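Accompanying notes for the structure given below.
With one protein chain withheld, the remaining protein chains of the complex are depicted in position.
As written, the chains take the letters A, B and C, and residue 1 is the first residue of each chain.
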Amino acid sequence: MNFSSDNVTPICPEILAAIAAESDRAALPYGADGQSQMLDSAFSELFGTDVCVVPVATGTAANLIGLSGLVSPFGGVVCHHHAHINKTESTGVAFYGGGAKLLGIDGPSAKLEAATLDQFLASHSPNGMHSVDPECVAITQTTEFGTLYSVDEVHAIGGVCQKHKMRLFMDGARFANAVAALDCHPADITWKAGVDVLSFGATKNGALAVDAIILFDPELRRHTEKSRKRGGHLFSKHRYLAAQLLAYLKDDLWLRNARHANNAAKALQQSLEALGAKAAFPPEGNELFIHMNDDLAGSLRDAGIVFRPWASIGPDAYRFVCAWNSPIDLISDLPKAISG
Amino acid sequence: MNFSSDNVTPICPEILAAIAAESDRAALPYGADGQSQMLDSAFSELFGTDVCVVPVATGTAANLIGLSGLVSPFGGVVCHHHAHINKTESTGVAFYGGGAKLLGIDGPSAKLEAATLDQFLASHSPNGMHSVDPECVAITQTTEFGTLYSVDEVHAIGGVCQKHKMRLFMDGARFANAVAALDCHPADITWKAGVDVLSFGATKNGALAVDAIILFDPELRRHTEKSRKRGGHLFSKHRYLAAQLLAYLKDDLWLRNARHANNAAKALQQSLEALGAKAAFPPEGNELFIHMNDDLAGSLRDAGIVFRPWASIGPDAYRFVCAWNSPIDLISDLPKAISG
Amino acid sequence: MNFSSDNVTPICPEILAAIAAESDRAALPYGADGQSQMLDSAFSELFGTDVCVVPVATGTAANLIGLSGLVSPFGGVVCHHHAHINKTESTGVAFYGGGAKLLGIDGPSAKLEAATLDQFLASHSPNGMHSVDPECVAITQTTEFGTLYSVDEVHAIGGVCQKHKMRLFMDGARFANAVAALDCHPADITWKAGVDVLSFGATKNGALAVDAIILFDPELRRHTEKSRKRGGHLFSKHRYLAAQLLAYLKDDLWLRNARHANNAAKALQQSLEALGAKAAFPPEGNELFIHMNDDLAGSLRDAGIVFRPWASIGPDAYRFVCAWNSPIDLISDLPKAISG
Partner (left out) sequence: MNFSSDNVTPICPEILAAIAAESDRAALPYGADGQSQMLDSAFSELFGTDVCVVPVATGTAANLIGLSGLVSPFGGVVCHHHAHINKTESTGVAFYGGGAKLLGIDGPSAKLEAATLDQFLASHSPNGMHSVDPECVAITQTTEFGTLYSVDEVHAIGGVCQKHKMRLFMDGARFANAVAALDCHPADITWKAGVDVLSFGATKNGALAVDAIILFDPELRRHTEKSRKRGGHLFSKHRYLAAQLLAYLKDDLWLRNARHANNAAKALQQSLEALGAKAAFPPEGNELFIHMNDDLAGSLRDAGIVFRPWASIGPDAYRFVCAWNSPIDLISDLPKAISG
């Protein structure tokens, strides 16, 4: 069993079928095809409000291009120190943002807290031309430590952003896992809470390669589409991005996949804790960060279980990521298999 | 029949099968999987020299990222006025090149001529800090007008580049069509002629979405890979790029597809000229640029033939692009079908 | 006599006195001092409309920063092929413009013609996301070949810009020479003709180092000031920029200096034509481009006259630039001195 990341998984059958179904017809390029033209309405229905959809092939591209419309070349993006955009996306935010700067702050379990954010923004004394003034806040849902902002917490952050005239971006590489875990409407943790732009991840949750930039502010469309083209992210065979996304939404595949992954993570927590491990945070989505001793880690490895150490949480900490295809039965049987 | 572009075609069966074959196993992300690890050797064998391969999902990304290692932020890229990088890739060259400037020059049928290039580079009087000095030359093979550089012509341009200490880039979005048409070894029109970096297109010739940046100078690997990641083009499920490319090379699929497309274009020329049209250039690859009167254009449209006007060649000029799946029989029957 | 450029001249006495007069008092930095605070009103009075003034120390900075507010990172700046911003300012426009591209077109004596511009903008077929669409037009007054746009010509260009929704920028490194030559109100060739931003040169016309970005659209102030700071162009001892500019305006020093230089250029034309040279264009400002044979060029050099060959006009062409301190008497005596 491979828990090293959700990106080690293959395409799920429904999405592969959707790709294959494209293989006997011609279609206009660059988003002019029929399926691409359906994206705005499909996602507008999903979110219960008018949205613009700009699909790209990677989560990093979705974040960088999605953010680029929310911050000027002279401005700052406030995020958690552990944010993916701050730690794992090279100098991409400055690249797509024309120099825009990341301003990292702290918070428990990789979450920004509304009060801390409020204080940071209030105490940030702009000195005219000289400083980098915050223009945008970015949060990740679920977070880089597998934790979750509740509906109230997202609204609280949205309120602080409104108070300080900040735009709000959500990195939703694992947005499906968040909605599944919260059992809420997708609107509840996005536009209703003040989110301007969401990167809506599909790649980690069963797609081949597609994450959709969801613009809740239609004014952002032109900049976002121009930025996508200039970055080399406008697909000629754009229908293959659309086909993946439409299959992902159909019959709630996105939520079904995410629920499965979340359940697998919970089962894995139980199994590993039965073996003596201790979760660093309760696994709220599909990621489990857990402390365990060397013996247990060795036994798991001997049993062919793949996972990664996670030094930023502790020397004895590890990350396990479940996915749409994680074998829950085998996971539940782990205590027996290992200790037996 | 849709001749509006080769990007309206679906994935060819062999490549779809290769994607589907990935669907039952886990694989390491970001290029660490087994198939991705085979790319360097597969392409090194193809080209008969050691190359580094950096795959991305679009031809524009391949051009922009591939070029970015060949020019400084203060330098110029000499290309034909009609080059795709100059006309159709937004401000991408300056974006990935940190400000690098395109210097467009003229030449017949979208081709740079060695003598013209030599003269331009010789007469370009650098005025120290003030001007943008050429650092790189970029050619497209086959060109934006469907024409072809012969092996000798590429070598002549490579010689001029060497003389003036220019790097040489080749936009090979339709490289397969060029090799098929010239019936040469891929080395003959690339590294043996002085090409430093090639964008090796697959998307237009049967793939879902993959073009490979081929680095003939291994020193360029680090910059190119960093530039790819920063641009958001590093796939997590990188194996799907690799699987497409390996299937594309296997049993010369890339050349078989290209030969088919080239033959279709020749058949199309014959059919349309039989109907009174006149090719603007002999179709050397899979693109046909042709003059015809309104009546013929109307008849073709009435028959369900899709194609595009091409104003930069003339008011009565049109582009037809053939592909790996163009129906040669139907094409040959066109005169009968239209005039019948 | 040194005619190689107007930038070989020293500071004129009035401006040196203004700098020296600052030397016994403290003053707030970064533009908060009293003299800096007077700039907006002084220039508003000069132009007969409300303007914002953003001074910098070089003409290139004035052009690059002034332009940066008029074009997006995806857009184009239409200018003459010979424009200073296109030929002599490195990759600065793309740098400050986040990738913005220069689109050079032709015209006689380094001038854009309204009809040509109209045609270019009309025939520029935007292809959606792919191309670089013009967003701004830039003209130089007086031009790089020492010629002049008449009041009507500037208005005609402004009209074309309005028609095509282009912003209009004027490189006024030698704006004073233009106003002196046209004997017009500065408003007549700027905001009344649709100019959005002007770089108002002083360095070449007697200052130590100051060119002012004049914003006729106050909405541009924030971007322009942010861009100036980020580029490292915000002076701490800003009062020294202000002192130069206020002295430059006082008692029409800027026009007196320019008239002198223009007159010197006319006298120089007469003297050199008396010696057998032939002006390439009538010298409308302070620059003289002239054809002459090797013998005459040699005789002038032997007499200690300094000037530069100008290959872009012809193999026998030379540039002579007069300035606020050119010795008109000696210039008039040249025929006698040389042939005598």
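Just so it is clear, a residue touches a chain if its C-beta (ideal position, glycine included) is under 8 Å from a C-beta of that chain, and two chains touch if they have at least 3 such contacts.
Just so it is clear, the structure is predicted and the values come from calculations on it, not from any experiment.
Undergrad: Sort through C:T60, C:N86, C:S131 or C:N286 and give me the one touching the missing partner chain.
TA: C:T60
Undergrad: Just to verify: which one of A:V132, A:A274 or A:I328 makes contact with the chain not shown?
TA: Spelled out, the listed residue whose C-beta touches the missing chain is A:V132.
Undergrad: Using the touch definition up top, pick the residue from C:K87, C:H233, C:K266 or C:H291 that touches the left-out chain.
TA: Reading the full complex, the residue touching the unseen chain is C:H233.
Undergrad: List the residues of subunit C that touch the chain left out of this view.
TA: 2, 4-5, 7-11, 13, 16, 19-20, 22-29, 56-65, 89-92, 95-96, 203-204, 208-209, 226, 229-237, 240
Undergrad: What subunit B residues would touch the chain not displayed?
TA: 30, 72-74, 98-99, 128-130, 223, 225-230, 234
Undergrad: Which subunit A residues touch the hidden chain?
TA: Contact residues on subunit A toward the absent chain are 73-75, 87-91, 94-95, 99-102, 125, 127, 129-132, 311.
Just so we're on the same page, only the chains that are shown with their structure count from here on.
Undergrad: Based on mean C-alpha positions, I'd like to know which chain lies farthest from subunit B.
TA: Max centre-to-centre separation from subunit B belongs to C.
Undergrad: What is the distance, in whole Å, between the centres of subunit A and subunit C, each centre taken as the mean of its C-alpha atoms?
TA: For subunit A versus subunit C, the centre distance works out to 51 Å.
Undergrad: CA centre of subunit A versus CA centre of subunit B: separation in Å?
TA: Computed value for the inter-centroid distance: 34 Å.
Undergrad: Scan subunit B for residues touching two or more other chains and write them down.
TA: Residues 89-91, 95 of subunit B each touch two or more of the other chains.
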